[in-house]
Structures are given as C-alpha cells and as structure tokens.
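Structure incoming, see below.
Of the protein chains in this complex, one is absent; all others appear in place.
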Amino acid sequence: MSDDIETGETPADALGGEVALPKHSEWKRIVRVFFGRTLYVIGFVIVVILILTAIFAPWIATHDPYSTDLRHKLEQPSTEHWLGTDAVGRDTYSRIIYGTQISLLIGFSAVSASAIVGMLMGLAAAYFGGWVFAIIMRFTDALMALPGIILVLLIAGLAGGGIPVVIFALGFGGIAMMCRMMCGLALSVKQNDYVLAGRAMGMSHWRMMLTQIFPNAFPPLMVGITMGIGGVVLGEAGLSFLGIGVMPPTPSWGGMVNSGQAYLLKNPILSLAPGVAIMLLVFGFNMVGDGVRDAVDPKLRGVI
Amino acid sequence: MSVVLDVENLKTYFHTEYGLVKAVDGVSFHINQGEIIGLVGESGCGKSVSILSVMQLIQSPGEIVDGKIMFEGQDLLQYEANGPQMRATRGRKMTMIFQEPMTSLNPVITICRQMTEILELHLDMDRHTARERAIELLRMVGVPDAASRIDDYPHQFSGGMRQRVMIAMAISCNPMIIFADEPTTAVDVTTQAQLLELMKDLVTRINTSLVIVTHNLGVVARYAQRIYVMYAGRIVESGPAEDIFDNPQHPYTIGLLDSVPRLGEKHGSKKLIPIYGLPPNLINMPPTCAFLPRCTYKTEKCEKEPWPALRSTGDNHYISCYVDVRGKQ
Partner (left out) sequence: MKEPDNDLMVEVKNLKMYFPITRGLLKRKVADVKAVDDISFYIKKHETLGLVGESGCGKTTTGRCILRLYQPTSGNIIFAGKDISNMREGKLKPLRSNMGAIFQDPFGSLNPRQIAGSIVGDPLKVHDMATGSELDDRVAELFQMVGLDPTMKDRVPHEFSGGQRQRIGVARALACRPSLVICDEPISALDVSIQAQIINLLEELQEKMGLTYLFIAHDLAVVQHISERVAVMYLGRIVEITTSEELYENPLHPYTKALFSAIPIPNPKIEKTRTHIVLKGEVPSPVNPPTGCHFHPRCHMAVEECSRERPPLRDIGGGHLVACIRV
C-alpha cells in the first residue's frame, strides 16, 4: 500500500446510499452550476443576444441590407452608417444584423438535422447490435475517413451553393460524429438493469429506445450539439468565404469577410466586423457547451 | 495488554451542497495490542470515515474538526495529513485493506513491483531482497505458486486472490494495526471464510492488531474480541463480543440481531423483526438520540434529553441509551 491512496469515493459514496437525500430538483442544480461561472454566463448572454438579434433584425437594423447606394460606397464609419458601407454602398452594420439570421438558421438546421439522423442511427446501432451495428459503424467509418472539408466542398461544389445546400453539406458531415457519440453512450446505458427490466416486461423496441435509453444517453450529447453550432457557423463562413456557400446578395458573415478582403488595407472594418461577429458566436456557443458539460457531469452530482 | 491506538472524541464533518454532514460525531475507541476489533454498522453510519480519519485520508469536502488520535504517545492529528511523520506511519505502522482490491491495486504494474515498492520505501530493502520477501509474503497469505505468480498483473488474479495480495501488502511492514474496511464484502461466502481464517492466523503470527469494519455481524462474531456498534456517526454500544451478542442492550443492536435470518430456523416459523423506518439523514440532526424515530423502547425522557453519552452497564460493556432494555425484552 502506498501513501497516495485514492479512496476513489465521492463524499456521497463515503456517506452511503441509505441516507435519504432531501428532495431537490436536478434541474435547479444544473442551473446553479451553469450560472456559477462567469465565463459560462458571458457565453450564455452572447447566445441570447444573438438569438434576439436574429428575431428582431428588422427593428435593430438601420438600413435595408440589400439596398445598394453607389454614391455612398466604401464609406468609413459614421453616424449614418455605423460600420461604414461596402463596395456597392450597402450598410455593413445592417448586413451583419441580418447575417445573424442566416448564421443561426444554418447553424441550428444543420446541427439539428445531423443530430436527429446521427442519434437515430447511433441508437439503433447500440440497441440492436449485431449486423445493424456493423453496417452503421462501417458507414460512419467511411464518412469519417473522408476529410470533412473535402466532403463539404464536394457536395457544395456539385450542388452549387445556396442555403439549403450549405445546410445539407454541413449537416451531412456531422452525422458520423453524432452517431458515434450516441452509440457509445447508448451502449453504456444499455448495460443497466432497467433495460433488462423493460425487456422482461415485454416493452417494444421503440418504447425502450425512446423512454429508457435515449433520455439517459442524451444529456452528455447536448455538449456536442451546442458546440456543433459554433462549428457549423464556422464551416458556413469558410464555404461562403470560398464563394461556394451562401450566394450573394444574401448577407452572410463569411461572404462579407470574403468580399471585404479586397479593401483590407483601405477599409479593414469591412472584413473585421463580420469576423468579430463569427468569433463571438463561436465563443458564445462553446462556452455554453462547456457549461452544459459541467452541469450535466454526473461526477459532480452531490458535490457542488 | 497495552493500548496501541486511542481515539478520543473524533469528529469528521463533510461540507456538502445540502449542508453540514456530521459523518463522525464524537467517536472514541481504543485498540489493544494483538486484539481483533469489530466496527459494525450500516452504510453511512461513519464506520469507514472513522478509520479513514485515523489514517488521515479524509479528502475535501471532508474535514477532521476535533479529537485526538493517540498512537505511540503522539497525537496523530498534530501531524500534517501528508507530512513526513504521517507518511512514515501510514502504510507502515498502520495499513489498510479495502473492500474492492481491484481499485486499490494499480492495474498496469505487476504485483511484484507494487509489493517491493512498499518494502523499498518503508524498510529500505534493495530490489532483490524485497522481491524475495514479497514472494515469502505471498506464500504466507496462501497464493499458490507464489514465485511465478508474483510477476502477474492484478487482473490475472481472481477476486479472492487479489484480496490475499492486499493482505500480503498490508502485513509486509509488520504494522502495529491493520484496518480492514469491509474486506470480504466483495467476495463469496466460501472465499470469505478462507480470508477471515487467514487474517486471524496472521494476526497471531505477526502479533498485530486488526480492526474489521463491516456491516455483517456474523463476520465479526467468530473472530473479534471486542465490538463497537456505530449508528449515525456515533458509537452506540461497545463491549466484549460474546456479551454484545448474548446480551445486546442498545435497541439498535437488538434490532440488528433480530432482523437477520438465522440458519436452521424453520421456513415460516418466525417472521423477521425489521427495524422500521430509515437511517437518519445526517444533515440537520436533532439533538436527541438519532435512533429515536425507529426505536421501540423509547420513553418520554428520550424525546426531551439530548443524545445520551456512553454509560457502563457492566463488564466493559457500554451503551448510549437512557433505557434499561433488559427488563423489557
């Protein structure tokens, strides 16, 4: 026996299970852990502001993001145009505001799509095992073997850009990861006796997957989903920057960075402003993801 | 018989999100040279925390807030938990056997290395002597084919064999006290019988003291000389083993003995008498006796007065109860 013995017990274990815990809500605990750290709160505030911005864009924007005004092109920031204007005289500030809609739309749609498809596949693979597991896992292997960016470029390039194509391309790339994560979590949940109890009572496969396995495997996945939104927005910006993403004149942050780069020395704000917006969004969602990870971590249950 | 360890009024509290948990709240006990002690209680009663406190292995959010742990004329609580004195004591003069040997053995290091490490560290042996000694120790605890099995990894041993290895490690430095925390809970009954027999033999052979922490009264009945019964962070009854089993006097001990089925009772002949209710929540405990809500012997005095101190009821037999149960059984 060495000196640095780790008892490996959380205090709750050491105190024993029979101690009846006071009634408390797990939800409240999650909220408390989440809002206990300044960074998570900052992230959360950023995300909330972005969502509100997207919803109330028509009221927050000062100009129509599509109306060109060649007399006032490439202007420096002023009281009329807070962040200046672009090469065809559109108001940069308003385009960023409307760009929030596009970014969040793509972010949420692509991630939800890949999450739904990926989780269903992962759940099925873990639950049924055998050849279902083998086929689904080989499929995700194949997906993962292709470098993500090439896959996305291929789809976007072949289909020729546009918002639905971007959502499809980025969503498709995320399926493999979601499927793998769900499968791993579901496999460990499946070991529990309550799954056995469900089988013993004759529960149907659907009911078992949806009421017994999914609710227990999902919480850790929320981390992946939240962080995935940041990743997709970054991916969209990349595609639009390369010119195969969202098509102009639709205001997209990536596209704005791209079109602004020609004037980087003369008018750097054209590229910088949407760049900062992208950064804030990714940072916000990553922080929320981190916070969710801490909050749903079962190891911290009963300690904090 | 000389006293090896004398614990006085030990208090260990845990600061949890629900409030202060008084896991060990004023526990006193002593261990004599060469004695086997049983520390009995249910999970959450503070029996494990008590011995972890003596070893100073309490981690945050736990804290030893009061008490004295006298060992070799010194109060161990004066030493820093990870200071040089404590490190020289822990693992050498006081050792511990855990319930689940798999988590206390390092899975990626051979048994040999794990055993020789202690010998080299505490007894300044060189590698070769340490290895010879380790093989000898494994033979002592009945590991067949010790010389070749010593180079195996923990997962190559069965549960019972791993526990034997743990015992070998615990006795390797000729400790004064061995604490065994539920040493046989994770193994089968026939293996349990083997291990208990082994530990008893070793205690006499190397003249050490053994503290068996367990929830199973039967385990300590055969070997322990003295028994302490704990409930809700305190010792509620202590005395010589035969006395405790023949003539239990605390309502909790009586309840425990009545609630386990005995071998040979005819089926359906006797209902078990359970202890009703639940063990208390250790947060915000009332000042009265913690067993009060479950007690069938309680009187008005119990409802008013604080938790009674231990009182003697005869030959080395102490209970913490106002009621004289003997007349009422």
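Think of it as A and B in the order they're written, each chain with its own count starting at 1.
Note that in this section a contact is a pair of C-beta atoms (placed from the backbone, for glycine too) under 8 Å apart; a residue touches a chain by one contact, two chains touch by 3 or more.
Since the model is a prediction, treat every value here as computed from it, not as a measurement.
One chain is not displayed; in the complete assembly it touches the shown chains A, B. Checked against the hidden chain, the listed residues B:9, B:103 or B:158 yield one contact partner: B:158. Of the options B:42, B:63, B:117 or B:152, the residue whose C-beta touches the omitted chain is B:42. Of the options B:20, B:257 or B:292, the residue whose C-beta touches the omitted chain is B:257. The residue touching the chain not shown here, chosen from A:38, A:79 or A:204, is A:204. Across B:65, B:109 or B:272, the single residue that touches the chain missing here is B:272. One chain of the complex is left out; on chain A, the residues touching it are 17-21, 23-24, 26, 192-194, 196-204, 207, 211-212, 215-216.
Chain B meets the missing chain through residues 42-43, 158, 160-161, 188-194, 196-197, 215-219, 221-222, 241-242, 245-246, 255-267, 271-276, 278-279.
Keep this in mind: only the chains that are shown with their structure count from here on.
Averaging C-alpha coordinates per chain places the centre of chain A 50 Å away from that of chain B.
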